[in-house]
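Input: a single structure, listed below in structure tokens.
Yeah, one chain of the complex is gone here, protein chain that is, but the others are all in their spots.
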Amino acid sequence: MSLVLAVVTPLLCAFLIPVFHLVWKTLPVCLVGVMGLASLAASLAAACTGWVSPAASLLGGWPPDLGIVLVADRLAAPFMLLTSMGVATSLVCSLEKYGGGPWRYYAIFFLLAASMNGILLTADLFNLFVFYEIFSVAAYLLVASSMSWQAMEAGLKYLVLGTMGALFFLLGTAFIFMATGILNMALLPEALSVVPRETLTVISTCLVLGLALKTGAFPVHFWLPDAHSSAQTPVSALLSGALVKVSVYALTRISCLFFLSNGGGVFRVITIMGVLSILGGHLMAFRQDDIKRLLAFSTVAQIGYILVGVGCASAAGIAAAVFHAINHMLMKMGLFITSGDICERVGTRSIRAIKDTAGVLPANVAIFTVFALAIVGVPPLNGFMSKWFIMLFSVTDTGLCPALAIAAGTIISAAYYYGVVSALVGSVVRRNTGSPGNNDLDSPTVSASSVITGTFAVLCLLAGLAALWPPMQSSFLSIGETAVDIEGYARLVLGK
Amino acid sequence: MIFPVAIDTFSLTFAALAVYLTITVSIYTPGYDDHMRGYGRFIYRTFPWAFCLFSCLGVLSGNWFLFTIFVELSSLVLFFMISISDTSAAKLYLLSQLAGASLLLTGTAMLYSATGSTAIGPVPRNCLWLFLCGLGIKAAFPVLHFWLPAVHSRAATPTSALLSGFAVKIGVFGTGRLVSADTGPTLLLLGSIMAVYGVGRALIQHDAKRLLAWHTISQLGYIVAAFGVGTPLGFAAGFFHAIAHGLFKALLFLSAGSLEKVCGTKDLKQLGGAAGTTPLTFVFFLVGALAISGCPGFSGFASKTMIKAALHESGNTTCYWILQAVGAGTVVSFCKMGYMAFLRKPVKNPARPPKRAPGKRSDNLRNLGMVLPAFATIILGLVPGFFAGTGGLDTHYLFKTANILSATGTLALGLGLFVFLRKWLETDKDPIPDADMLVEKGVVIFGNICSTLQTAHCGMLRVYIAVTVGTGIVLSLLLR
Amino acid sequence: MLMLGYSSAVVIFCTGLYTIMARRNLFKTVIGLSLMEASVLLVIVTSGFIPGGVPPIAPFRGVAVNPLPHAFTLTAIVIGASDIALALAFIVKLNKHYGTADIDKIRGLRG
Partner (left out) sequence: MNIRLALSRLASMILCLSFGMLLFQGIAALDMDNRVTGAAAHYLSNAPAETGANNIVSAILFDYRAFDTLGESTVIFTAVCGIAMLFPRKQILHSARGLSFITRRGIGFVAPFILMYAAAIILTGHLSPGGGFQGGTVLATFTVLMCVVYGSGFESTHLPPWKKDLLESAGALLFAGVGLFGLIVGTGFLSNLSAGFPSGAPGTLFSAGSIPFLNIAVALKVGAGLSTIFYCMINIVEDRRGS
């Protein structure tokens, strides 16, 4: 029952915002906050339902083979938690930055939240496509919302490539419908097993290509750095933290359901893409001077790690991938928000220019350093743990090559994050040793975003330590087991 | 169990060495960093203890995973300590150690997939190369040693002492854990190359700390070769030499640091006559130098004799003679250092900075710090029973006349060679390319690859679309 | 008849793909995208076709065609229209900055 609320609550918020705008020209911050809280609560409730007692919710009261079904299970729940946390964080940062002024921005924001929940919950392929479109359109617009020409260009490129991705996905869906006449994701695994091999090739190509485009995996990642680096800070954080994870979820869900038993070539392809993303993303980030673009390419690489985990096609590998997805949300959102704050303070995004600029908040730099250490993979932090698990299971399931790529990636990322951190830290040290007279003692104001990033930094450490705790490991393993349990999904959706 | 431990003589002794060296360094440091303030001083005073903690946890941990984690953490601590004095050396150190740790982790993952456990100990043949590469970066195996000379010479002295005294020993410790029938020939070969190459390089150095760093590689070669013998005696000999080397090399580095502190330089060409100004430092240097040269009565003698015995026992004659020759080279090198820094007349060099007025207290602290390893070196040299017992050897065997003669013969040969070669050793030598050249070239090529990739990201939407469609076609071929 | 529908869909898809790859004018890119979309919709609609079928409105006289593709197509048309509208909006905005609709000249973001 509560599942559909996770989609409808943010939708209602978005629909109400224009009405509220008629009353208040500038929306009261607390009103947007309350709406955000409501949708957060609905999402978390759905996530809890999915985790504690996986459930299906029939829309329109129709039986599952006639209508659309929403399902929350143990694979959707962690992603739900991840996206709702990401959305909430980004909303708080936006409110802090822009106040209640840009009401259309908030409307689009809530639409995005609703569509993400829809993608995570739906069990119907065409419905997935529809929510994907809301999601994509909202994402293009959020990228463009800063109205600079960079944002427009990035928005257009994102739109053209994203629409192509959507069309490939729709083509795959159309082929599935042609071949089977079914679009219910629980009925499809069985129906697809009798489809001719050539058609299955087309289906898998189209679906994987479409979803890979949306995910930003290496050979088709082109929109991602442009979009991430041109958007405003909260949007970049949201894009990198939550949006790509939703696509990862869709890719995981679809490839596990449809192709685990009907030709495992898809997982090999996902592994190849993952390895390419790791190497490509890190190599491209290595020479970047724009700090946001560097972080964006680093996102490509981190997606690679997740894809390598998914490509294991085993419960353990997928569990590790989910763990890394959550960790990456924490780390990359933190990195984007702190670096955004610093860049705003300094007035530049160029790493070389930061070197000669003093006057940055030391707390921000410290938090940034923690996230950088985590994402490079320094032991007690979460990034290390999830990379280690992905490495471990990929060696078991797919051979040595991905593990070596992960090892190489660690070193390259250490090299470029070292560059960023030393530029930032250098400027702080110089400021401290510089003339003590003119330090503009703007007493470090505690902003909401720095509180959140601080919390994330602590969470990074806790998640890393918790990964060694056996109950935690087994509950993460249950995520992977849910993902590969096709019959369980069918039982859940069809209510048998 | 969350923290499986492997407690045996081997690991406990290493942990004890770590604690001992940290005490030494923390006594020494206040006498060394008195010109520093703020962050730097804080890091120098507290981080050695963090290093000690992580190193102890590392050597005591019972599986490769935890071992790697703690080793990486201890490297990270050292990275911070190095970055105070030289950031580029620190970066080199961080990246190389991360590479080692990543390879070790990959090996661990492979070990787990092959055997289902990561318990510390010998590993199957197919993942051995990963472990050897990973530990090799720590322990400066040939070609993988590229970071060691630069980092050791550019780090501050207490850091170098910890690096050479213990950080590289962790790699050796791991190698010791790997010893099995599979590793024998590889380790013997690697050890011999390291010993020869290290001492050869050391002979042409003029930077005191760089010279010591190359000797570290050479002495590590002894240890690795001893492990390569594969017998219990060989293992015990390597073990003993690792401990002994940790102590006397720390002592040597600390005395070189003292020299640098007092005379303002560590370039041997500009030094001279320091025995007069800092007699105590000279004494400590002498203890270390005699130990590393294998003079009877010092720990180096006992451990090297054990290594030779092990090599002899197993019939590795080639290796035996190689190490004998390396011993003579070591003597030459330390004669050179002792002569140029302490004994000869001071060089008149106007560019040399004016001598600092020696602060009494800081000198005392440094000397007090150096007492500890010197004491241990002599004790281990006189009473080597514990380690000899581990290898199943009688203590008296070590002090047999033949062994003492062999050692003194090496000493004499070295001295003779030094007298003969003195002029050549004092002159400047052209730099000879080393593995770090390879790394520099590699970095350039790597940068070019990155630039090429960046130009592929050309901003033209049509190219992006074409790549996307091409990817689709490749995907369809892969999914066929 | 069915094969004709599918074949023309494939041809239109290729035409659209070729248009967005080979044409430099951004408006033609948009046209290419909508061609591709139309072809996908054609595939969906064709899959529901039955020779001699009647429209699916309640009292049928004869065999009714499959109504499900029609519903999908309607939905997808609207979605596609939104995409196209948005693309045109972006193009107008970009034209203000670059003064051109040539896709090869709009490459401020690279590297």
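In this document, chain identifiers A, B and C correspond to the written order of the chains, with residue numbering beginning at 1 in each.
Quick note on the criterion: contacts are C-beta pairs under 8 Å (C-beta built on N, C-alpha and C of every residue); 3 or more make two chains touch, one makes a residue touch a chain.
Keep in mind that this is a model prediction, so the values were computed, not measured.
*Asks:* With touch defined as in the header, list the contact partners of the absent chain among those displayed.
*Replies:* Checking the complete complex, the chain left out touches A, B, C.
*Asks:* Please pick, from A:Phe175, A:Phe297 or A:Phe456, the residue that touches the omitted chain in the full complex.
*Replies:* From the options A:Phe175, A:Phe297 or A:Phe456, the contact with the absent chain belongs to A:Phe175.
*Asks:* For the full complex, which residue in A:Phe79, A:Phe126 or A:Phe267 touches the chain that was left out?
*Replies:* Residue touching the chain left out of view: A:Phe126.
*Asks:* Among A:Val87, A:Met116 or A:Ala138, single out the residue that touches the unshown chain.
*Replies:* A:Ala138
*Asks:* Counting contacts across the full complex, list the positions on subunit C that touch the omitted chain.
*Replies:* 2, 6-7, 10-11, 13-15, 17-18, 21-22, 48, 50-51, 55-60, 64-68, 70-71, 74-75, 78-79, 81-83, 85-86, 88-90, 92-93
*Asks:* In the whole complex, what residues of subunit A lie against the chain that is missing from view?
*Replies:* 1, 4-5, 8, 11-12, 14-16, 18-19, 21-22, 57-62, 65-68, 102, 104-105, 107-108, 111, 114-115, 118, 126-127, 130-131, 133-134, 137-138, 140-141, 144-145, 147, 171, 175, 178-182, 195-199, 201-203, 205
*Asks:* What is the set of subunit B residues that contact the non-displayed chain in the whole complex?
*Replies:* Missing-chain contacts on subunit B: residues 466, 469-470, 472-473, 476.
Definition applied: only the chains that are shown with their structure count from here on.
*Asks:* I'd like to verify one number: the distance from the centre of subunit A to the centre of subunit B, where each centre is the average of its C-alpha atoms, in whole angstrom.
*Replies:* Result: the chain centres lie 44 Å from each other.
*Asks:* Give the residues of subunit B touching no fewer than two other chains, as numbers and ranges.
*Replies:* Counting only residues that touch two or more other chains, subunit B contributes 454, 457, 461, 465.
*Asks:* Residues of subunit A that contact two or more other chains, please.
*Replies:* In subunit A, 156-157, 160, 164, 225 touch at least two other chains.
*Asks:* Okay, in this complex, where on subunit A does subunit B touch?
*Replies:* Touch residues, subunit A against subunit B: 156-157, 160-161, 164, 168, 201-202, 204-206, 208-209, 212-213, 219-220, 222-223, 225, 263, 265-266, 268-269, 272, 280, 283-284, 286-287, 376, 378-380, 384, 388, 391-392, 394-396, 400, 403-404, 406-408, 410-411, 414-415, 418, 422, 429, 468-470.
*Asks:* Which stretch or stretches of subunit B touch subunit A in the complex?
*Replies:* Touching subunit A: residues 2, 39, 65, 69-70, 72-73, 76, 87, 91, 94-95, 98-99, 102-103, 105-106, 108-110, 112-113, 446-447, 449-451, 453-454, 457, 461, 464-465, 467-468, 471-472, 475-476, 478-480 of subunit B.
*Asks:* Please name which positions on subunit C make contact with subunit A in the complex.
*Replies:* Residues of subunit C touching subunit A: 13, 20, 26, 29, 33, 36-37, 40, 43-44, 47, 68-69, 72, 75-76, 79, 82-83, 86-87, 90-91, 93-94, 97-98, 106, 108-109, 111.
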